[in-house]
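Read the structure below first, then the notes.
All protein chains but one are shown in place.
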Amino acid sequence: MTQHVVAPVAEVPPGSHKLYTVKGRPIAVFKVDGEYFGMLDRCPHQGGSLCAGVVSGVLVSGKPGTYRLERNGELVRCPWHGWEFDIRTGQSYCDPAKIRGKSYPMSVASGAAVSEGPYVAETVPVRVEQDYIVVEM
Amino acid sequence: MSQTELTRSQPVNAATKMAIADCDIHHSPREFSMLYKYLEPQWRDHLDQFGQRARQGNYSGPQYPKSQPDASRRDAWPPGGGRPGSNLDFMRTHHLDPHNIELGVLAMIRPHPGGFQNLDLSAALCRAINDWQVTEWTQPEPRLKASIVVPYEDAPASVREIERWAGHPDMVQVLLLSRTVEPLGNRRYWPIYEAAGLPVGVHAFGYGGQPTSSTGWGSFYIEDMVGHSQSCQSMVSSMVVEGIFERFPALRVVLIEAGFAWMASLAWRLDRNWRRLRAETPHLKRLPSEYIKSHIWLTTQPMEEPDPSEHLRDVIEWIGWDRLLFATDYPHWDYDSPQTAMPLRLTQEQREAFFIGNARDVYTPGWRS
Partner (left out) sequence: MTIDCDIHPSIPNLAALLPYLDEHWREIVKLRGMDEFNSISYPARSPLTARPDWRPEKGKPAATLEQIRGECLDPFGTDLAICNCLHGIQLLFSEDLAAAFARAVNTLVAKELLDKEPRLRASIVVPIQNVGLAVEEIERWAGDPRFVQVLLLASGDHPLGKRIYWPIYAAAARHRLTIGIHAGSSYHNPPTAAGWPTYYTEDYTAQAQAFQTQLSSLICEGVFNQYPDLIVVLLESGWTWLPAHLWRLTKYWRGLRMEIPWVDRSPFDIVRSNVRLSLQPTDGPPDSADLERVIEHLKSDALLLFSTDYPHWQFDGRDALPSGLPASLKRKIMVDNPRATYARLVEPVA
């Protein structure tokens, strides 16, 4: 496992998501409630790009005919078949035990820390005065 | 685990990708009014004032709202604007090129005017759509072939439209929808089968004016979508039991976008019932399953997803590896990916038949010679 520098934090503002390539792999980076989450940008169902999906909440129901939107901003729906995935864990909503997207631990590191290492910054020029999104993979 | 393993969605290396056929691609004009230049002025005015008047209550949008905008993949909207499926250049770079689609069969359902209440409008708009799709789609893009949309509730007018395109190399099938005013085996539709020459494709959907089930209207879009398999099962029963394959022995029927796994049980049921009730249908000379096996093909999408996926192999073996035509339904949301939709390990022969060989047999007969 190595820490890879993905991008300056400013590139993924709150509530947004963006696609990056790290170690040749497409990684969708989401920012939810001040935290960054990374998922392989490939739906475990048929491979749709999760980054092209829409971020929404989860509709739940206490009983038929009632609807409640929860955790708005924390689920991504695949742009193809609408399967829902928890951005925090990669778990699918339809079958959490068996179907999950691949998630990667993300963190934020200061430019100074990143400059010292042992971070790998393939394509991202690092400046000490900025903070960076970092993924472990 | 089977079909849900992560490894399943690993894309195939583009360099090793085989050429495939996609037997259900949906194109559309960027705006409906872009069809007007192919339409007599009388009908432009009519459409402007009174609309299309399909046999459903809404004049824009379905009464079961779709699950995603324009029922489409969210990543299929052309960057330059317009509906998914409305930009040929984007369709090439987004779909045809990356999947190495050698044969793409267009199925115009947005709209298919066959179910309009006004039969003259239905015929006029079918003519316009056919002219449009050849001019703007198949002529500029030889990988794409089109389906002749016909005003199927008016058989003589349908025959005229079929004859107008006779021998045209860009037209590879006659296209109907599945929810019709009467079941499609009914004799009011026979002139279409007699004239077709080409395979007759029946795409799921349509508005025949009947409730979507034998017990009325379901509440939800999911029931409507799942219910297309039931509609198509009854339609197959009608075609077989009415004896259209006995009357028109050269007829080939392709069922489009209804899935396929249900066909095995339906064929068993029809055989069983026919054995018991055959006194009613002396015009049938063979078991229903035999007509099905020699006259009907099914496009694969939306492909059923059993868990474990090996159950799918049983079903395909019952239906026949030669009966299935791979289709993506691009750009619609329930799209099946050429790389990942088929979860089974296939022999080279099966792979070839499933992804292209069967489609060539149906749509480009004589290709082997």
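Just so it is clear, A and B label the chains in written order, and each chain counts residues from 1 on its own.
By our rule, a residue touches a chain if its C-beta (ideal position, glycine included) is under 8 Å from a C-beta of that chain, and two chains touch if they have at least 3 such contacts.
Here the structure is a predicted model, which means the values were calculated and not measured.
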Selected residue (touches chain absent from view) among B:183, B:331 or B:357: B:183
Hidden-chain contact residue, picked from the options B:198, B:264 or B:362: B:264
Interface with the undisplayed chain - residues on subunit A: 45, 59-68, 81-84, 93-95
Those residues of subunit B which, in the complete complex, touch the missing chain: 67, 178-186, 208, 210-223, 225-227, 229-231, 233-235, 237-238, 241-242, 259, 261-262, 264-266, 268-274, 276-277, 279-281, 302, 304-306, 311, 314-315, 318, 333-334
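As a convention for this text, only the chains that are shown with their structure count from here on.
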Distance between the centres, which are taken as Cα means, of subunit B and subunit A, whole angstrom: 37
Subunit B partner contacts - residues on subunit A that touch it in the complex: 40, 42-49, 52-54, 79-82, 95, 98-99, 102
Parts of subunit B lying in touch with subunit A, wherever the complex brings them together: 1, 4-6, 8-11, 67-68, 73-75, 333-337, 339-341
